[in-house]
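Next up is a structure, given as structure tokens.
For this depiction, one protein chain was excluded, whereas all remaining protein chains were kept in their positions.
Chain nomenclature is as follows: A, B and C, assigned in order of appearance, with residue numbering initiated at 1 for each chain independently.
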Amino acid sequence: MIDFGFGVNTARAINMDTNDLDTAREIFDRLPDLQTCIACGSCTATCTAGAITSFNFRKVHTLVRRGEYGEAYAEMSKCMLCGKCRLVCPRGINTRGVVMLIKKKLGDY
Amino acid sequence: MKVTVIGGGVAGIQTALALKGLGLKPVIIEKEDTLGGKLRGWHKLFPTMTPVGEVLEPLLRELREQNIPIMASTEVLGIETDGVITSHGKVESRATVVCSGFDLFDATLKEEYGYGIYDNVITSADLERMMNNGKVALVDGTQPRRIAFLHCVGSRDEKVQQRHCSKVCCVTGVKQAIEMRRWFPQSEIYNFYMDIRMFGSGYEEMYRSAQQEHGIQFIRGRISEAAPVPGGKVQIKAEDTLIGRPLKMTVDMLILLIGMTAGCSNSHWAECAGLEQSDSHFMRPLNVFEGNVRSALPNVFYAGTVTAPKTIGESLNEANAVAFRVAEYLKGL
Amino acid sequence: MNFNSPFALPFSIGCVVMFAVIAYKYVRWLYIMPDSDKRQIKANIFSRRTWQAVGECVTESLLHRRIFRVNPVLGYMHMSLAFGWFLLIATGFVETVAYMGWTPVPLRGHVFFKYYSREMPHTEMWQMVFTQVMDALLLFVLSGVALAWCKRVYSKMMGMRRTTRHVWGDRIALTALWCIFPARLLAESTTAALWHNGGFLTGTVGSLLASSLSVEALLRMENAVWLFYALALGVFFCAMPFSRYMHIFTEVPLIFLRRWGVTSDDRPKSFDHFQLEACSRCGICIDPCQLQRDAGINNVQGVYFLRDRRYNMLSAEVADTCLMCGRCSERCPVGLDINKLRQNSRYSLHNSPSFRRYDYLRGVDSSVGSGKVGYFAGCMTLLSPRIMLAMEKIFDSAGEQVWWADRNGGVCCGRPLKLAGEIDAAREMMRQNTALFVKHGITTLVTSCPICLKVFREDYNLPGIEILHHSEYIARLLDEGRLKVKCNQTEYTYHDPCELGRGCGVYEPPRQVIQSVGQLLEPEETRNHALCCGSSIANTTISDGAQLRIAESLGRSLEATGAQSIVTACPLCKKAVKRGTKLPVYDLAEVVADNLTAQSPQSE
Partner (left out) sequence: MQKRHSWKEFQKEIADDHYFYVRSCIRQNFFPGSEQAFLNIMRNDLGKDVFEDPRHTSCTGIGYHSDIVPLETIMTVVARQFALMTEAGYENLTSSCITSFGIYTEILETWREFPETLERTRESLYKATGRTFEIPKNVSHNSDVIFHNREQIAAQAKLKLVNALTGEPLRVVEHIGCHYAKIFPSKGIGGSEFPYVLAGMIESWGGEVVDYPERRHCCGFGFRNYLVQANRGYSVANSRKKFESMAPYKPDFIVCNCPGCTMFLDKWQYTLAEMEGATYGADNRGIPVLTYEEMAGLVLGYDPWALGMQMHQVDVEPLLDKMGVDYDPSSKYLGKKGKFIGAPSKAAVNSSTADKYYRIKR
């Protein structure tokens, strides 16, 4: 391989054809409630960790649902599991369960 | 006293029945050879999944029992104060109710979605037809494994001069997604939406069950273009606006949820009777409050989707309302 | 006397297997015990605690006092089997010695003495007494077996709505156990029929047999039934160390180790084996479980969790699906610390070393105010501003200078992560908060969240800082006269938060506070048996619907008191209970703040 003094940029598009969606499917098979997210952002607004760092639960779980797992484990690891998000979720999603499940499923990433 | 009802869809039929119930003599003028309008092309109705026949059949039966005169295959050429001029001569009447309904948006106008160009790009109306025929499949007869619905095709779109929201496509998309899940339990189903407007009773619940029980995935973002890929599939591009990144995927079937556009006869009404159209080309009612079924002319009334996109229930309500207004008007003469 | 009859062979094999396996297990577990535990044992082995342990062994392992408290019939059933069998063995041993003198007799000689002594005369008065006593004891045990059969068919008789669903190994051992004593009765009765002896039980059954069967038939039968008896014993002994009956012996070392101060820990260790294998799978823990009662979850209760973990088939789902309310441990007849075991199982399943995970916490300090008293609201209290305002009013009224640790958002106390098994991550939060408390020089730390309270008391090292729940703090202010409240006739009922009551043993202070402002009505299940609200932070698996059903069930029980409003002392409970009832739900602080009298004296 030749070094031309620049690298090829990676594509930014979420490619649903090449992304591995099996893990995502396993996650919402276990917690179908996650599918009911209407992206209101309450979870992120109330987040204890989100007040201190850039952690965005809504965005991370949406990425995971699209098969974008890179960073998801590291991001989810910022969660303190305090449970405020679960109390404010209008859809009654078991957000803490989602955090635990995503960390468990994506531990290898 | 004689009242002309232009259009034999649900609004027209119910208007005629309600007028008859108030002791008036309605006559229905329908340009097609059968009554029922667009409803005949639908399969099941949201949000209760009621088969169309359960709504349409009793209406038609009632119409027969009431012996309401029907002029089918008749075009209306003009509306006058003392009657309506049709392709089969003049019909004398003291009042006219225009129930000429809406047109379906022509999806070929959004050429970037490839309707009429790529095989497995269909509209929501095509899907209803397929379900009525009892066979939903790809063009080659196989089962779709990945299905995408696109909301707002021909609605809220300046590019095709459709600024308005068609109101019913959101819930139709949810309804059809659930029906597709029942047809193809193993498939992946995605709905691409800009906003999900679940305004009616039971709609939100249906939306939630689509997400939770039927595993329909909702992606916020409008598909910008579709392109064919080998094997009869279609590659679509959108932005997942909740993530803020472009997204592309290949689907077996792309279903365009086409909106309601103003009926093609509306401009004719404007010309021949001096009635007013709104910016969206639907007929403009006197006002949208207590005058919502009246036109600017005292003897011309509206009911149903001639004035704006409406659900079947809303059209039926307007039909009853307009009968009351017509009776009130005739009494005052 | 010749003890070499072949029928006893299964029994002998069973004995060898059983004792060998048990010895191997105990030696291994003691050997791998951490040094700290070994030191603990050495320090306490020659103390009063050893005698207390002996006493507990008698009252619990033999008499099953705690089960009697749950239900007398159930207690009797367990006692008759355990104590009855023990007495049979002990009395049988004495009987053998009485007959044979101090000569070496193999174990089977003691157990099958009725067979070996069948040709001996049984005419002496003391011999008759032994025969009758042994028959009485056998009847005692048989009555227990009969009750056990009944329990299988109709468990409500013993106050249990549900019984354990057993695995196959347990079923084999159980079947063998149920056969042992009827087989013994049949064997001894057959011998009694042939030799015309036996007591009131075996003799009577024997004469019935003699009257209906020929001698030849009886002779053939005798060998067969003794073999059956020995087989039942042999099978039971072989199965025992691998089945739930391991608890019979294991409870004894457990009691001693526990008395000597050995406990389970945040991370799994050797002592856990004693706890796991001391579970008799009696299933008493199933009924109190609200997941079973209200949410229809039937495979996660203490008994199933301990079983799954013991057989290395514990799934994350079983380990995680638990409210950790502690109601099961309150009833456990063996006194197992199920929550601790579950938590350290979660550690094995979920803990991931943190490294740089919480780097972003460093230096976070959004506290306001200053004072010797620090108030840590906790994440959940931040979602309940009424509690915050009430606390502010109380502090003002008492003239307290307060440092607000997390009024503008803070760092979680770490307990949720700890309960999820992520101990290392939780330590990061603890380090951060500890540094914050020390930095601001407080001497009293008040929190209105029992979740925080428990972790502050259990895991934080805060020398010189007194940790109080706001219920304790308010009770103290009232005692000291620094707060003045008016007492009215409102009838309140109080919901004990799990983490505050069973978790920290704080039952009285909230009650004192409520009684100072109104009347207190206790629900049926209260204090250490209080129900959980269902939203427990310890659970990450159950759905919103399940949480709601639990809350509604709790709501019904609180409404049944006839009280006008519900008071609790936990922000999470407050939110959860609110969903399950139409009654107003208040935090303790709100009730106090609403009833403060204006002219409360400022403390000097």
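Note that in this section contacts are C-beta pairs under 8 Å (C-beta built on N, C-alpha and C of every residue); 3 or more make two chains touch, one makes a residue touch a chain.
All values reported here derive from a predicted model rather than from experimental measurement.
Colleague: Going by the stated contact criterion, tell me the shown chains that border the hidden chain.
Modeller: Over the full assembly, the chain not pictured touches A, B.
Colleague: For the full complex, which residue in B:92, B:111, B:213 or B:290 touches the chain that was left out?
Modeller: Looking across B:92, B:111, B:213 or B:290, the contact with the absent chain belongs to B:111.
Colleague: So which of B:132, B:187 or B:235 would be touching the chain we can't see?
Modeller: B:235
Colleague: One chain is left out of this view; which of B:119, B:204, B:276 or B:314 touches it in the full complex?
Modeller: B:119
Colleague: For subunit B, enumerate the residues touching the unshown chain of the complex.
Modeller: Subunit B touches the chain not shown through residues 111-112, 116-119, 225, 227-230, 235, 237, 248.
Colleague: Spell out, residue by residue, where the missing chain touches subunit A.
Modeller: Listed in rising order, the touching residues are 1-11.
Assume only the chains that are shown with their structure count from here on.
Colleague: Which word fits how the chains touch one another: line, ring, star, complete or other?
Modeller: line
Colleague: Please tell me whether A-C or A-B has the greater number of C-beta pairs in contact.
Modeller: More C-beta contacts join the chains of A-C.
Colleague: Find me the chain with the mean Cα position closest to the mean of all the protein Cα atoms on display.
Modeller: Smallest centre-to-centre distance to the global C-alpha mean: chain A.
Colleague: Tell me, which residues of subunit A touch at least two other chains?
Modeller: Residues 33 of subunit A touch two or more partner chains.
Colleague: In the complex of these two chains, what residues of subunit C are touching subunit A?
Modeller: My answer: residues 316, 320, 350, 352, 357-358, 360-361, 364, 379-380, 382-383, 409-412, 414, 416-417, 420, 422, 425, 429, 535, 537, 540-545, 572, 575.
Colleague: Can you check the complex and tell me which residues of subunit B touch subunit A?
Modeller: It comes out as residues 188, 196, 208, 211-213, 215-217, 219-220, 235, 237, 240, 242-243, 245-250.
Colleague: Subunit B touches which residues of subunit A in the complex?
Modeller: On the subunit A side, the touching residues are 12-17, 21, 28, 32-33, 35-39, 58-59, 62-63, 65-66, 68, 91.
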